[in-house]
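Inspection log for the structure reproduced underneath, given as C-alpha cells.
In this view, the complex is presented without one of its protein chains, the others remaining in place.
In order of appearance the chains are A and B, and numbering begins at 1 in each one.
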Amino acid sequence: MPPDTQSSMPVSAPPAPALPKSGRRPRFVDPAAVLVLVRRGFNEILRVPGASIPGAIAPIIFLVGLTMVFGQATDIPGYGTDSFLAFVLPVALLQSAGFTGGATGVNLGRDIEQGWLDRLLLSPTSRSTILAGLVLSAAARVLIPVPPLLVMAIVLGAPMPSLVGVLIILAVVPIFSAIAATWASVLALKFRSQQASPLIQASILSSILFSTSYAPLELLEPWMRTIAELNPVTYVIEGLRQCFVGEISWTVTWQAFAALGGLGAVFVTLALLGLRRFER
Amino acid sequence: MSHAIVTRGLEKRYPKGGTYAVQGVDLAVDHGEVYGFLGPNGAGKSTMVRLLVTLLRPSAGTAHVAGHDVVKDPAGVRASIGVALQDAAIDPLMTGRELLELQAVLHGLSRRASAPRGALLLERVGLSDAGDKRVGEYSGGMRRRLDLAMALIHEPRVLFLDEPTTGLDPSSRLLLWDEVRRLRDQGTTVFLTTQYLEEADQLADRVGIIAGGQLVAEDTPEALKAQVGHPHVHVVLTNAADRERSLQVASAVGDPRPGVTDHCLDVSVQDGSLELPALVRALDDAGIAVASLDVVRPTLDDVFLQKTGAHLAEEAVA
Partner (left out) sequence: MITPSVALALRALRLTLRRPQFLIPLFLMPSIFLAVNTGGLSATTRLPGFPETTGFLAFQLAAAMVQSLMLSGLQAGIAVSLEIESGFFDRIVTAPVPRLAIVAGRLMAAAVLGAGQVLFFLIVGVIFGADLAGGVVGALVVVVLGALAGVAFAAIGLAIAFRARQASIVQGLFPFVFAVLYLSSAFFPQELLGPPADTISAFNPLSYIAEGLRAPIAYGMDALPILEGLAMTVAVIVVASLLAVAGLRWRLADAA
C-alpha cells in the first residue's frame, strides 16, 4: 500500500474548464452519462476473475440437462418439433437474460448498502439517466453469454435460425434482460440491500418457467395453462421459440414485443417511483 | 442571496410523524465561510447533511443551499454543491481516474472535457501516480483524497464534508486541513461535520453544536469558549501546607474565590498570559514553592459539556 503522506497537494487551484451552468434542468436521459454507467456495469464481469462463468455455464447446463432428461417429451403430439432442445432453447436464452438482469439488481442492492447510489443521486444527473445506465448495462452484458449458448445449442442439433430469427433473438433477449434488471432494481430499491437477491432471482426464474416453458399450452395441466395464459413472459417465449420451431409469424412477433413493452412500461414507472422515494 | 446555506425550522421525523432526528433547526451559513457542525453520533448531524444535500426530504421547514430550495429545485442544489460523504463509497473495481471522469460526466461535462479535468484533480490531491490503479488497492487516506477530488470536480460553490478525517492518520489529517483552508481562501463555502473538537477549532469560522436533533449553540469557537468561562491558572504547590497562604496570594492578583484542593491551586484570570508574571512574583514574595504552573483555557469540549451535558471526546472514541 503506498504511503499517504509523501505526496502533497499543490497550492494553486487549477481553473475549471467550461462547466455547464448550474441550475440548468438535467436532460431526461443523458447519453454520455448512460455510457459511462454502462461501462462501469461491465466491470462486474470483466474485472472480477471468473465472474462471467456462472452466467454463461448455468443456462448451458440447464439446456443440455433438460434435453437429456425430458427429451422424449416431444414424442407426445403437440410440440410441433421432435427436438426438445429446440423447444426449450428460448427458455435457456431468457434464463440467461433473467440471470444477468437479476444480477444488476443484486449489485444495486450492494451499491445501496455501500453508499454508491447516494453518490449517483447526489449528482445533478436525472434519475432516469441513472436508471437507464443500470438497465442498459444489463442489456449489453447479456450479449456475452448468449453467443456461446446459441453456438452450443446449434452444435447439439438445434436448427439454425434465419436472419430475421437472429434479429428477433438479438432484440428480445437484451430487452428482456433490461426488463429483468428494472424489476430487480424495483426490489433492490424497496429492500435497500442485497438481502433481496433470493427474491429477485426466484421471481425472475418463476416468471420464465410458469409459462409454456416445457410444453405447449394444450399439454399443460389446467392450472398451469391458466397461469401461462396470464403470464406475459409466455408471449416472449413464443416470440423466441418461433425462431427455432415452426415459421416466424408477425402476429407472434408483435405479441412478444407488446408483452415486453407492457412489462417495461410498468417496471420503469415503478423503478422511477422507487428512485424518487429513495430520498425520503 | 446573502447566505450560502439557510434553513428555517428544518425538521426530519422518522418514521413519518415519529421521533425527531432533526427538530426546528435555523441555520445561516455565509458565503465563503467554513462552518463546523459538531455533535456526537446519533445527534442528527448526518441527517442534517443528508437534508441539505437533497438525499432526504424534510418533514417540515425550508432549506436553501446556494440559493436553491432543496425540495423545489433539488437539481439546482446538486449542480452547485460538492459532497464527500462519511463512508466514502467508491467502487473498488474502478481506477481513480475512471471515477473522476465518471463524476465529471455525471455533472454534465462532455466526455472529452472530463479526461483533462480528471487528470487535473488527481494532480491536485496528489494521486497522479495512483490514478490508474484500482481504488480497491488505495489506502484509507488515498480514498478520502479521491473522494474530495470527486466532490470538487465541478468547482462547487458549497462543499459538504461529512466527517472527512474520521479514521485518518494524523499526517493525512493535516493534509486535508490544508486543503480545506485553501478552498476557503478561494471563496468556497465549506460545511464540515466532525466529531473532533480540534478539527472544528482549527478550521471553522463558526461552530454549530447539535444535540438531540436541535441546534444548542452556535458562534465562533472563541466566543463559544468565552461563554463557558475565563481561563485559569493551575498551580501545583510543592508543600500542601502552603495551601491556606496561597489562597490569600491568589486573591491579591484579582480572583476573589480561588479554588484549592490538596496540592493544587486554581486561579481564575481574565486573559491568562497577562496575569501570570504577577502571580509568580506574588507567590515568590510569599515564599511559596511551586512545582508547576499552567494556563488552562476553556476548550470546545467544555462548551460541549456545558451545552449538552456530555463530553464529545468520549463519544468520538466510541
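Throughout what follows, contacts are C-beta pairs under 8 Å (C-beta built on N, C-alpha and C of every residue); 3 or more make two chains touch, one makes a residue touch a chain.
Computed from a predicted structure; not experimentally measured.
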Among shown chains, those touching the left-out chain: A
Option touching the unshown chain, where A:Ser123, A:Ser213 or A:Thr253 are the choices: A:Ser213
Contact residue for the chain not shown (choose from A:Ser162, A:Gln195 or A:Thr269): A:Gln195
Residue numbers in subunit A that touch the chain omitted from display: 50, 53-54, 57-58, 61-62, 64-73, 75-76, 195, 197-198, 202, 205-206, 209-210, 212-215, 219-221, 223-224, 227
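To be clear about the criterion, only the chains that are shown with their structure count from here on.
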Length of the line joining the C-alpha centres of subunit A and subunit B, rounded to whole Å: 46
Touching residues on subunit B, where the partner in the complex is subunit A: 53-57, 66, 68, 73-76, 78-81, 83, 85, 87-91, 93-94, 98, 101-103, 105-111, 113, 116-117, 120-121, 123-127, 129-130, 134, 137-142, 145, 150, 154-155, 169, 171-172, 175, 178-179, 182-183, 186
Complex contact set, residues of subunit A against subunit B: 1-5, 7-11, 13-14, 16-20, 22-26, 30, 32-33, 35-37, 40, 43-44, 47-48, 111, 114-116, 118-126, 279-280
